[in-house]
Structure formats: structure tokens, C-alpha cells
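Mind looking over this structure? Questions follow.
A single protein chain has been omitted from the complex, and every remaining protein chain is retained in its original position.
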């Protein structure tokens, strides 16, 4: 690609949108050509996030006022609320059929309409569901490269699936418990007891017990990875802990057969030795601070001789590899750029 | 008991010792008559912990200089390092055979010498092991009341076992994963990367993977509770999260048969409705802040229809119910005092 | 006093009210006989703060529904919003003229009507202003003991005035800068950017520059302490820092004449050696953690040879000595009880 790719960010005034813009400004091969934000339309981005003052960015525009034909964008990131994206994407593909889309909502992450409906309600555009490719880069690299719509994964599935993928591909998962912990930024820009420093600051809080919407996304992906496409019921539980950014998935796997330490090590090494953004640790799991504000996922797996189970950990920054920087990683693939462009 | 009980604290200059002294000063039926600390011998307690300055306390004494016969203590708390307590207790029971002991180390928590040896090495006084009663008050109330030596439980086993006991008593646990999270005070008065604010403050760190010494303690107790004394292999994993005090055990149980929500609720209600220090929650699990600096354990259990598993949570203050206040709760039982004396 | 004093808490469902109730439950000589909370009227206190479940407390009542004559309270604590207390107190003194009042709002802290009006607007009941005694216990002990209405001080003035009182009494303050830092609990139960963990958690934020309402309260008290009642303009600046509870006032004093280290030490020793709740440090100032959840103020003063100024620090728990426990300390004085009753 010779000229810079023209990029739009829909929903630029939210946290995810702002994080995306920050990453795009550092990216050598793209140009931010559109920022939408309905309630802030007409204002400069720096009004909402003062740190953008030094940069030359287009003003915030209402989605309805965008002149798609004139803009001729190469790609849009959709950072819109869950449940609103299907119609938007459908509309804009009518205007510019060649435009690529990376969607950061949950709307296209699940391919099975029945599973989607069970957790989220009826999908308004089931016809589009099959067009979207699940954007966990390390798992679907080739399909992402050719995709028109990429559904960027949730942060919990990203950490969990990278921890579990080598076992899943080997058909070794008989049963799995995923205990995930995340910083308060995972609760979003919400102002209540869950985010107030005096209440959250010295607390550990489990939430959405036996009801987390990331479960079907993880289950569907594990079934795809499994050689026999076996469907597993995944026990997933999320917790808020008192830091800002960072996420750890601790995965406890009952295996379909005994797995020794050497076999496990070799399995993970093969899976990840070529990956630019997965770091496999040899001796102990990583904390989340070590991957803060990076696109890295740090993975550690151990065979527990005492119980026979395998324990696997995935540590990421929930706002980066869990959201925005993985979206940029996907953009790189979709444009044939080096996968690490703008991310190191 | 008419007069106040005379109490000694061995190892009073550590964190646990100081927390004990604080609780004992608030207790209406006891008197602190001895404080030992070998390296600080001769100094007043207020030299080590200035907040004790307003109180009339005995000076710190070297263990070897104690005149046991003259003191005629009713009970000693041993807050000495793991592995050192067996000889000390054996010695002092020679001097004052009637004296009661609450040991806060790990030395008497495991009854099976083989299990002890596998995790800690050879036990120096296996003959005393059978005399000690495991001091998780809610599980062994009657035996504690008559015991000469009580082995106060570890904080992780306390939270885990209170979350799991009703299921264990019903013989329902086929397999269990315990994912535990604890504040930095759980690492003790250690000064390194694990406790430095800049490194621990925005981190989530799993530690001792597949090797945590609290495992055999939990396994032994679960087998005792099980009607058939079945021995389970428990998958236990600990994590440090960035707060000071507080501990949550999230327990994922594969049950021996299907357990419905109503049956589960009734089972936990029966187990805990009379307990003064266990609060059963109805709708959602508790954070740890709600039990900070209390002797309460907050328990929540839910049946997950999707997976068929039961999820049970136990939230405590690791320094209180997890250590010092449970020791005082045991003292109350051993002296026939109201179990809540000095603890509300 | 033989029987227990009957106490009411107006505004019991707020943070300050709850903290008061917690302290009163531990107090051996009082009985909580009334709790008001207009919006929560009819509910038990444990509905708002679950930790009160084990205690026998009166239900929350609407202020208008209280039968003052029947209740015959000995004292009420008013924990109502600033600006609403004057009418309430005026009303209830009509019903029960003998009832004592400790007001925790700002409404009676300033005695000079002109100063009050300049910072807060017109005072609705200037006639009552002169009846109220300023409740910084260590400064006005005798007048508090005989008062009908005590205006409990703000937390910033408490820390600042205890740090400065010995200098003020000696007429030594020519000019003073007070730089105060407080934890997020000082912002109250407010849910916005100032209290959100992701925004407050790694921040230091000065607020209300050149406009803090605690200024006239400090100025009035310093003038009273000054032998010549000189009126000073105090430079006061508040900052929020990322902890929950705790407050430090750092005071920089230009003195009216040179003050040496020995003179300074002696001056502070004399002022505070008999005080049960002021701890004077000899070598270095205290952090706030050392006074957390106590009624203590830790004071340190040093003469700076380089600049000739005196630096004085006062460290308190803003919710305890800065608010609720000082209110109980005043109650003790008003009833002729030992000043430390219920506070150690």
C-alpha cells in the first residue's frame, strides 16, 4: 500500500474510540479521516479528550451527516454500543461496498444465530452474521486478511482463548473453568459503587455469576478449534479487582487424557514461537503489569501432577490487546501491512 | 469464668501477634499477661507498634526467660514461624500441663503425618499431631471447646472450606477448583517486587502454581466432612491483587449429582442460619470490603444451569477471620465464653 | 450519669450518620433511640448498611414524624446537609428545650455573621449562632462541657488548628500557608470523575483554588487563640489524593519573631502532653495511616533554620477525628463522661 489508508472511527468520543485514535495517530500507514459522535457532533475531539489538542484531527460528526461517497474511506472501526451496530454497518456497506469494517461491539462475535439469541435476544441482521470473521488475530489470521467485516473479540475471550488454544487444537479439553480478573477500566465509564475509589479501591468483587455474556463466544471458538468440533460447556466467572488496566484469565482444564509437562511445553512452544504478540513464559505466569499498554498476551501453562489438570494463564491489557490494539493488529492484516506496524 | 483469663502471646512483635494483642485489649474477659519476642526482648510493645502506647502491657520477653510456673497462664497464642512451634509447645506443656494453646502456624493443621511430610518435610513431634484440633470454628465447634491444642486454620482454607462445607457434608463434591485472590498483606511483612506499590499496585499476580501448601489442609478437611470420607484432589490456585486486606475464594464444584437452586439454597441456609459469623447472601456474592476488619465470612452459592456446576464464594478479611479474630473466637469456645465476646 | 443517655442521629443514612451509629454502638454509656432519614423512612438501618444487621436499632424515621415529647432524647447528632440545620435545630429545641445538640454541618461553625454571609450567604437564624460552641475539643473543652449546641468542626480545620494552636496561642503567627491533602472519602458519596478509581486512582488533584469554605472557620479560630485577637488571612488549599480515609495538613508559618527548636519543642509539649488524643512526635511527622480509624491527631512541628519558618503537620482520619469520633468526644464532655469513653 503506497498512500496512507483512510480510516474512520464511529463512536470516537467513548473510551475505546479515543484509545483507537491514539493508536492510529502513532501508525505510519494510516490517516484518520472521520470521527463520529452523535452527541458531541460539531466539536473538536480535543474538547472531549484534551490530550488530542496537538494533533490535526477531523471534527466530530453526527453519523447521519457523513458523506460516505465523498470520503471514500478504506476502513471504519465501529466502537458503538452493543446492539446498534448491525444496522449501521448494513447501511454504510450500501454506500461504499468496498469499505472494510472492524466492529468492536459484541454484535458479530457469535456466528450461531441460536446462541446469539439465547444470550442477547434476536439478531436484527442474521444474514450479515456469516460474513463476519472472528478477529482473534492469532486464531484466524488468514480469514481476517481477506475479510470485509471483522468482529473484534471481547477482552475476556482474548485472554482465555490464547491461554487455551493449544489444548483445544489438540482436542485435549474435557472440561474447563475460567476464573477471570480485570481492572476497573473494564467496567467502563460508569459512575457508581463498582467504580468509586472508596468502594472499589480495597475490594475484590465477583460479578454476573453464572450469567456472563462472554461464555458463548468462548464456547463457539473452542468448538472451532477442537479437531472434532466438540461443544463444551465453559464455566466462566469474572471479577473486578482494584487496578485500572489489566486482565488475567486463569484457566483450569480437565484433560481428555494425561498430559505431561514436556508434551505441554512443546505444544505451547509450537503454537506460539512464531507469534509476534504472544510471549510464552517458561517458569511462572506473568502479572498483568508486564503487558500494560502493549498488544502482548503473556501465556503460561503447567501440568499439575497432583490433580492431573492443566492450568493455563493469559495476561493482557484489557484496553489494548483486549480491545483497541488488537483492532489495529487486524487492520494491519486486512491491508497486507506488517502485523506489528504501529504497535511497538 | 469469674476472673479474667490470663493470656500469653508468643511472637508478639510480628503482624499476627500485634493484631491479636489489639483484639485481646478489646476483649472483656481476658488479660494480656505475657508477650514474647526474642529479638526485641526487654523493650515495651509500644516501641515496635506505637499505637499500643496508651495501654498497660507487659514488656516483650525472650521465650527462654519466661517463668511459666509463676505466670500460671490460662492460654497462649503461638504466632511463631512455621516449623518452630512443635518444640515450643511441647516444652511449655511440660511446665504447665493445664495451659491451653492456640497455634497460628501451619505446624498442627494437618493430622495425617504422611500428608504433612509430603508438603512440609518430617514432623518433629508426630505424637502431638493427634492431640491438636483443627480450629475452623464453624466446623469443629465441640471438639475445639474441649481441646488442649487448637491449630488455627490458614486464611485460604478458612474462606474455601466455609464456602464448600455444606456441599462436602452432603457428599456432593466430585471435583473442585478453588481460585483464591488475596490482598498484599497476605504476603506478610516482606519487602520486594511482590509488595512494592509501583509493582504490586497495578498488578494481578498468580503465585505458587500447582504447589500451594494449603492444598493438603483443604483436602483433609473436605474428606472429614464427606459422609464417606472420600479423598479428593483439590485444584487450588492463589493470586495477589492490589489491596491491603481481604480475601476471596471462588470455588467451582462439579457435583456428584444434579443440584437445583432450591435444594442448594436450603442446604446453605440450614448450615449457616445459626452461625453468628457466617452471613449467607441471597442474590449475589459479596466483595471483601464488606467484611474488612470483622470476623465474618460472607458466603454465596449458585447453581449454574448452563454448566451444571455449583459456584460458591467465601469472602473474609485474611488478617481477621483468616487469622487473628478466628483465634479469639476459638479462645471463647475453649473458655466457655459467648462465642462473640470481644468480636463485635 | 447512671442510666444510658438516649441519643438520636438525624440523617442516619449518610456516611457520617452511619459512622456515628457504629461508634455509638461501641459506647458503654449511650443508647441509640432515634434514627432519621427522610427518603428511607420506614426501613431498617440494615437495609441501607448491611453491617448493622446483627444490632438492635430503631427503624429509620422521617424527621417530621418524630414524637419528640415521647422520646425524651438527651442529645441529637445532626448529620444533615449544610444549610438545612438551623431550622431543624430551632424546631426541636422548641419541643425539648433540655436536649443537647452536636451539629456536624457547617451551619454553626462560624460565629461572626458577616464572615458566614461572605462565604455561605445569609444565615437564617443568626440569633442561634452565638449559642453554639465550636467543638474542636482540645481548644474549647470547658465551654463544650456546658454547651447546649456544639458545632462540630470540619475535618480540615481540625487537622490545621491542632497543628497551629500552640503557635497561635503564643501570638507567633505572622502569616500561614496550609496545604491540605485528603483521601477520596472526603469527596463524600459522590459518583463522578473525582471518585472513579480509573481517574482518581493514579491522580493528585487540587480543588477549590483560592475559594475554600473552611478558610473563615480557621481564621476565626486562630484569631480567638491569638492573645491580641489579631485577624490573619489564611492561605488554605485542598488536594484529593488516591486513598480512602486520611488527611494531612502541612502548615508553613512565618513567625512574628525568631523561634528556636528548643522553644518550639517546649511550646508543643506543654500544649499537648496532657491531651489524650493528640500525639506529639519528636523526630519526624506521621503519615495518616498511623491514625486511621482512631480519634488521634498526630502533630509534628519543626523550625527550619534555612528559612526561619516553622513547619507544622497535623495528621488525622478525616471520617473519625475529622468528623464522627470528635462528635462522640464532645458528647462525652457534654455528659461529664470520661473523654475517652467509647473511643479506644
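The first chain written gets the first letter, and so on, giving A, B and C; residue counts start at 1 in each chain.
Keep this in mind: a residue touches a chain if its C-beta (ideal position, glycine included) is under 8 Å from a C-beta of that chain, and two chains touch if they have at least 3 such contacts.
Note that the structure is predicted; figures quoted are calculated from it, not measured.
Participant: Hey, which of C:51, C:237, C:256 or C:344 is the one touching the hidden chain?
Facilitator: C:237
Participant: Which residue, B:85, B:137 or B:185, contacts the hidden chain when the whole complex is considered?
Facilitator: With B:85, B:137 or B:185 as choices, the missing chain is touched by B:185.
Participant: Which residue among C:51, C:84, C:203 or C:344 touches the omitted chain?
Facilitator: Among C:51, C:84, C:203 or C:344, only C:203 touches the chain that is not shown.
Participant: Which listed residue, B:95, B:196, B:229 or B:269, touches the chain dropped from view?
Facilitator: Answer from the full complex: B:196 touches the omitted chain.
Participant: May I ask you to list the residues on chain C that touch the chain which is not drawn?
Facilitator: These residues of chain C touch the chain that is not shown: 175, 177, 179, 181, 183, 199, 201-207, 209-210, 215, 233-235, 237, 239, 241-248, 250, 252, 254, 284-285, 287-289, 292, 300, 302-309, 311, 313, 315.
Participant: Kindly note down the residues of chain A that lie in touch with the hidden chain.
Facilitator: Contact residues on chain A toward the absent chain are 50-51, 53-54, 202, 276, 279, 290, 294, 344.
Participant: Tell me where the left-out chain touches chain B, residue by residue.
Facilitator: Those residues of chain B that touch the unshown chain are 183-185, 189, 191-193, 195-198, 200-202, 242-245.
The definition used in the following text is that only the chains that are shown with their structure count from here on.
Participant: From the mean C-alpha coordinate of chain A to that of chain B, what's the distance rounded to whole Å?
Facilitator: 40
Participant: Roughly how many whole angstrom separate the Cα centroids of chain A and chain C?
Facilitator: Each chain reduced to its C-alpha mean, chain A and chain C end up 49 Å apart.
Participant: Would you pick out the residues of chain A that each touch at least 2 other chains?
Facilitator: Expected reply: 183, 201-202, 242-244.
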